[in-house]
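One protein chain omitted, others in place.
Showing chain A:
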Amino acid sequence: MSGIVRFLTRRRGGKGWHWTDIVTWAWLIGGLLVMFGPAVWLVGSSFKSPAALAEFPPTILPYVTQKVTVEGYDKPLDLYEATLEDGSTAVLAEVRRIGVVSQMVDPKDPGEIVKVNIAKRTPVREMSFATDNYTEPFTHFDFVRYLWNSVFVTVTATLITLVVNSMAAFALSKYEFRGRTMAMLLILATLMVPLSVIMVPLYSIVSALGLFNNLWGVILPTVATPTGVFILRQYMLTIPDELVDAARMDKASEWQIYWRIILPLTAPALAVLAIFSVVWRWNDFLWPLIVLSRKELYTLQVGLSIYSGELNVQWHFILAMTVVTMIPVVLVFIFLQRFITTGIAGTGLK
């Protein structure tokens, strides 16, 4: 504990504040707010009721106006703290509002109606988590179905990505052949082609192959990634060629060299690519939206878009389900982040 305090209060200027200390703190706190703020707002808002979401100014935490059941009234009434004419304050329940005047009753003594100007009352608020936002979609909405589709697409695509890209990287790093550099450059050049450019031709290919409305139509076009080939190739270049020579002397076939020597040694780079691939595939929206038009095939990201209809958007469900869809990606990052840092440092990629 004292170590943490010492760490946090450590300053460059010794006892005083050096200007870099101030810049550092400002930068770090600012960064924390910019990076973490939206995530906190998302999680907080996912527990708000639709009414609380529409409130202005918005709050981080989900507050609702406290309600109370008063004798003689069917519906629960909102509670307010009102300033009375004599200057005292009391907690009253609002019966109805007429213009700028609110008609209120004391919950304990509901007979007498008190008129209060609406400017002179503030709602009594309490934190309330609208867990319905989470439970409702699981019952009314095919969340489990979409989740399964997303998991299937992500896992399958990632596995195929790892195998296919590492094979390409192995050939491009450990074999000498004419046009090796050219092949690598061509692969890297495809990084410059965005999905929107190749969407239409890709669609006709997928459709011609009969993969339209099929999860494989989502998986297959995405598995060969130039980034993946590049990361793995750069890493494999650092594996000494003598190991491959030694394996050859040991009567290993080319497949065995790849599978038993190169792949295990490429594990850190494979972990990085796996993380990237999981995040990419999990968050994919446009391509699955194009290929999948049957509801039962939707992935989570496509499924979520159901909540934004033409006329109204059910933000409370969207926010809650967004939080749920974020969980796997966050977990992947938490558990594999050390591979990201070591692996990225090793591959020379930023």
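Here is the rule we use: a residue touches a chain if its C-beta (ideal position, glycine included) is under 8 Å from a C-beta of that chain, and two chains touch if they have at least 3 such contacts; residues count from 1.
Convention: contacts and distances are computed from a predicted model.
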Next item on the list: Report the protein name recorded by UniProt for the chain absent from the figure; options are "Proteasome accessory factor PafA2", "ABC transporter ATP-binding protein", "Stage V sporulation protein AE" or "Small RNA 2'-O-methyltransferase".
Entry: "ABC transporter ATP-binding protein"
Check: Which is it among A:A183, A:A252 or A:L336 that touches the chain not included here?
Finding: A:A252
Notebook entry, point to check: What residue numbers in chain A mark contact with the hidden partner chain?
Noted result: 240, 242-243, 245-253, 256, 260-261, 264-265
